[in-house]
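The following block contains the structure, expressed as structure tokens.
The complex appears here without one of its protein chains, the remainder shown in place.
This part shows chain A:
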């Protein structure tokens, strides 16, 4: 099946939002999605974007049963390692179920890798849920290494109330 990978435009945010929800449903976390397509537009397409996005598009004759031609996306941003410098972090990679097995996921990820290499990034990082075997296999086949297993890294966060509590005690300027 012919498909194209291109940089997302502001107008694509409705499709990206739709697919974000689809991915959240797959991860059994749909109730945690709070962003709207307007949030995505503001955060990705202003002078200081917080993410970049690539989308995969199929020709009209292959559109989904609901009429969509945008069938996959990869959302990423730049991070920084104090040891090695510039890195790229792939936050989301998703292809609609009917369009899997055709190289679209690989195509999207290859383009993220290319962008990363062009920007002189030393590595690409991502996180995967431990039960998500198909995704783990996909990434390991491309050379991904489990740093949680190898080096013991855990993700922590301060969220909601705990963040507010800390912030209230911030030293004054």
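Just so it is clear, a residue touches a chain if its C-beta (ideal position, glycine included) is under 8 Å from a C-beta of that chain, and two chains touch if they have at least 3 such contacts; residues count from 1.
One rule holds for everything that comes next: contacts and distances are computed from a predicted model.
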{"item": "Protein name as given in UniProt for the chain not displayed, \"DNA primase large subunit\", \"RAB5 interacting factor\", \"Diamine acetyltransferase 1\" or \"Transport inhibitor response 1-like protein\"", "value": "\"Diamine acetyltransferase 1\""}
{"item": "Missing-chain contacts mapped onto chain A", "value": "5, 16, 20, 24, 29, 32-35, 39-40, 43, 50-51, 75, 77-86, 89, 91-92, 103, 106-107, 109-111, 113-114, 116-117, 121-131, 139, 142-149, 151-167, 169-171"}
